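Please read the structure below before turning to the comments.
With one protein chain held back, the other chains of the complex are shown just where they sit.
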Amino acid sequence: MDTDKIYPSPSFSPPVVQAEDLSCVFRTPKASIAALTDISLSIPAGQMTAVVGPDGAGKTTFLRMLCGLIAPSSGSLQVLGYDASRNAQKIQNLISYMPQRFGLYEDLSVQENLNLYADLHGISQEVRKERFERLLEMTDLAAFTKRPAGKLSGGMKQKLALACTLVRTPRLLLLDEPSVGVDPLSRRDLWIIIEQMVREERISVIVSTAYMDEAERCSCVYVMFEGKLIAQGTPEELRRLTAGMCFEADVPSRLRARQFQAWLLDQPDYIMDAVPQGARVRFVVDEKFRHAGLPFKQLISPGQISLDEKNVHPSAPRLEDSFMFLLKKNEASSSILPPPALSSHGVSFLEEASETPAKEIVIEVRDLVRKFGDFVAVDKTNFCVAKGEVFGLLGPNGAGKTTTFRMLCGLLPASSGYLSVAGKNLRKAAAPARAKIGYVSQKFSLYGNLSVMENLLFFGGVYGLTAEELKKRIAAVLEQFDLLGHEDDLSGDLPAGFKQRLAMAAGLLHQPEILFLDEPTSGIDPLARRLFWRRITELAESGTTVIITTHFMEEAEYCDRMLIQDAGRVLSLGTPGEVRAQGEAETMEEAFIGIVEKARGIGKKESA
Amino acid sequence: MQSLLHLLRRIRSLCIKELLVILKDPSSRVVLVMPLIVQSILFGYAATYDLTYVPYVVCDQSRGEFSRDVLARIDGAGIFDRIATLDNAAQVENWIYDGKALLAVQIPPDFEERLRSGENTSLQLILDGRNSTTASIAMGYVAQMVSDWNGSRGASSPIKLISRSRYNPQLETRWNIMPAMIVTLSLMQILILSALSVAREREQGTFDQMLVTPLSPWEILVGKAIPPVLVGIVQGSLIFAICVFWFDIPFAGNLGTLYLTLFLFTLSVSGLGLSLSAVSKNMQQAMVFCFVLTMPLILLSGLTTPVSAMPESFQIATYVNPVRFAVESIRRIYLEGSGIADIAHNFIPMLAVSAITLPLAAWLFKNRMA
Partner (left out) sequence: MMKKFLVRLNALTVKEFRQIMRDPSSILIGLILPCVLIFIFGYGLSLDVNNIPVAVVMDKPSPVAQKVFSGLTGSRYFSPCWMSSMQEAEELMRRREVDAILHTASDFDRRLKRGEAEVQLILHGADSTTATLIQQYTAGLLALRMRSELDMGKRPVSPTGSVEVVPRIWFNEAGTSTWYLVPGLVVIIMTLVGAFLTALVMAREWERGTLESLFVTPAGRAEILLSKIIPYFLLGFIGLLLCLAAARWMFGVPMRGSLWLFFLCSSLYLLVALGLGLIISSLTRSQFLASQIALIVSFLPAVILSGFLFDLRSVPTIVRAVGSILPATYFMEILKTLFLAGDNMNIILRNSAALVGYIVLFMAVAAHFTRKKLD
């Protein structure tokens, strides 16, 4: 094998991937599902390429086809000059692939995992030594070489998986949603490594992602939707699609960011997208107003709100804006994506006074400690959450936020400290107390082989709803979460966005006072995230308290207050504005990284 | 009252959900029923120590009237198939050695002579002892026939043994094995169903979801135990029907007693399964535990070999084995028609297993750290 030959120079090299009319159809006994339809593209060598798209767009199928793991149903696919269906093994010798589930052996240690892949790629001992050193240093795993992969945190697992794919320099590196469920710090580190590899070893990278800021780092972006390629180009070219449509508006003083954003979203005729950002709300107007100035007069401005020209600032388009634009344009013909409903439930909150001075405390945590053996997972944590608040729990992987979360829900006893949720400690409380809370876990825990309706009947039933109540509530949540028409679908077959909505519906059947959400948006595309937060805003308006964890820092902007934890300690507690101020940063992500790194730096100095 | 209604409603929806999870998928319904039917019929035929076909060879060195007479008796018995008639005794070895014949009958040259002169003589039987049970049963048949032949010639023993058998007049092994299958065949599946029910939910994260609902650990336990018990009882009924209608084994007992035993048995097995489930980390472990547990439970239940033939220490160990007492009870109910009073003492070990494992499982649900 002469796979270790010198790579052709990028300026003159043929494309790494060349697809023509590529299609893939999965045949099940009941139906045949078109996962990919007529994809034609040519991906140049030596650069980073992103494949983006909502759930079920066919990104994973496409990457698997590139690896030769799935044969095309029709059309042709050349990877590194080899035909993917006939010469799969030749391709597999040259590329590296990191699947969504990482593919690490959890019983094996970090070093053993690395050795295994080095052996499989036939790396000689001399080369290996140097390479491992460099990889371990880049991934910060040098101190953990003996730890079993199963015992690493999510972020470390992901870096190890990346290291395993880089034991030798692949001609082409394929990464399938590498940053799902990974905190901003690990995500940043990951990209540093990838960019370094591209720069130094000139490998070609194809990455599928739901994070538009990641796609923005790539030289070329392919947007997929329902198995079709709907747009392609450099980030700059794609950004231009929404040029002249993007604005930022100051949040009116009497409103919260999310209320203002919701109000904007509820004007679909004028506003295509809105999202809180920093102290402002960013929005994209409908295409018909491009360069035409803002349609201020047409926008309904009930009561106190006024969208004033002096409060609105034009903004440079971002990839996410264009992505949303593309999706909304395509969804008209689509059945998968839900309509941007909700406007009917909308604006009611604006009539109420949004400031309620006497705040009733529903969650109180004092000096909460949780130890696992010698390891202190949560250390002397204090915070309160008022009724109707949206409270965010943030922190890097392994910071203790899941432990805190589980203690609040009563799934884990506290080692010491005081804990009260709705006036009770849920660990000891009787059934009625637990009926006051709703819980949506990380994996959208549903019974996969039961239908949507059966799942709802079960969750309603265990909350003791009578047949009539249940019927009424199910009808209500089906509508609220846009699940009508899917009652008999198996929940396991639903795309991630649907699962999330169903999990939310199940968690809200009994109209809980407090809703716990554990990473409800991980692995969910931006469009679905928007709808998700629109619903959360509505819930908060109706007085439901929401506790939420997330790795999307911009989502922290939706919260009333938030808590940043690391190594079990509280690093920051306050409104998004206060946290940004503490981190001395414009965006939440920068603030978060700043705060955590500062705290870690201090920790290191202390121990030194 | 209101809260009791609430409680029943919660448990009911949990049971419905559990049953749906088990039965929704057509292929899992097939997995629950088909192997059971095929196995019980297959094993019903295969699991027998009764011989119906014995290939044998003859080396008749006497070739007289008497030897022909004796051999005719053996040939005429229906189960002995003479596959070869040999000339000299040395050939016998090969037939037995190659496993072609189960036994060889060797008649000495002076057979006729001695009998005529009123002397006693012998008939040599060479048996393949690679399966010693089969060998000794075949030997018994031949001995019986020869003794009958002696009798017909007036050379009978002064004492005749007249045997009658209660509860199983033909002494068929099937009558012994099949009723025991009612519990042993469903054991594996009840155990796996109950063990996986919690392990699966843990792995998929739905168990946490369930723990935050108003369901108490006890309610979860009841909701989780009822479906495997139901499945076990249905499976037991299926095998029971096969025993009665396919194999025509007469049922001497009372259906109520049978189902009470079946219920207690399935309950104790579900308890075992749920405890296993609560201690295992994932589905794979739960399955492995089940499997490792099933083997000794079945082997030491008296299904294939009598408990009384085990050494003392093993007999004591079987007291923790609910399968042993279920097998014993079911056999007695089925064949002897025993009533509750006769077998009530067998219920104690099964109840004890339930009384330990069920609360243990409930406690583990809540207190085991993930």
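Here the chain labels run A and B in written order, and each chain numbers its own residues starting at 1.
Rule of thumb we're sticking to: a contact is a pair of C-beta atoms (placed from the backbone, for glycine too) under 8 Å apart; a residue touches a chain by one contact, two chains touch by 3 or more.
The shown structure was predicted, so the numbers you read here are calculated from the model rather than taken from an experiment.
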Touching residue (missing chain; options B:Y167, B:W218, B:Y259 or B:W363): B:Y167
Sole residue of B:I22, B:L335 or B:M350 that reaches the chain not shown, by the stated touch rule: B:L335
Which residue of B:V33, B:L260 or B:L299 touches the chain not shown here: B:L299
Chain not shown, touching residues in chain B: 31, 35, 39, 42-43, 45-55, 70, 96-99, 102, 111, 114-137, 139-140, 142-144, 146-147, 149-150, 153-169, 171-173, 175-176, 188, 192, 196, 283-285, 287-289, 291-292, 295-296, 299-300, 304-306, 308-311, 314, 331-332, 335-336, 342
Missing-chain contacts mapped onto chain A: 1, 3, 26, 64, 67-71, 88-89, 92-93, 95-108, 112, 115-122, 148, 164, 174
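Rule of thumb we're sticking to: only the chains that are shown with their structure count from here on.
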Chain A and chain B: spacing of chain centres that average the CA atoms, whole Å: 55
Sites on chain B touched by chain A in the complex: 6-7, 9-10, 12-14, 16-17, 20-21, 24-25, 204-206, 208-216, 369-370
Residues of chain A that touch chain B when the two form their complex: 372, 406, 409-412, 426, 431-432, 434-435, 437, 439, 441-443, 445-450, 454, 457-466, 516
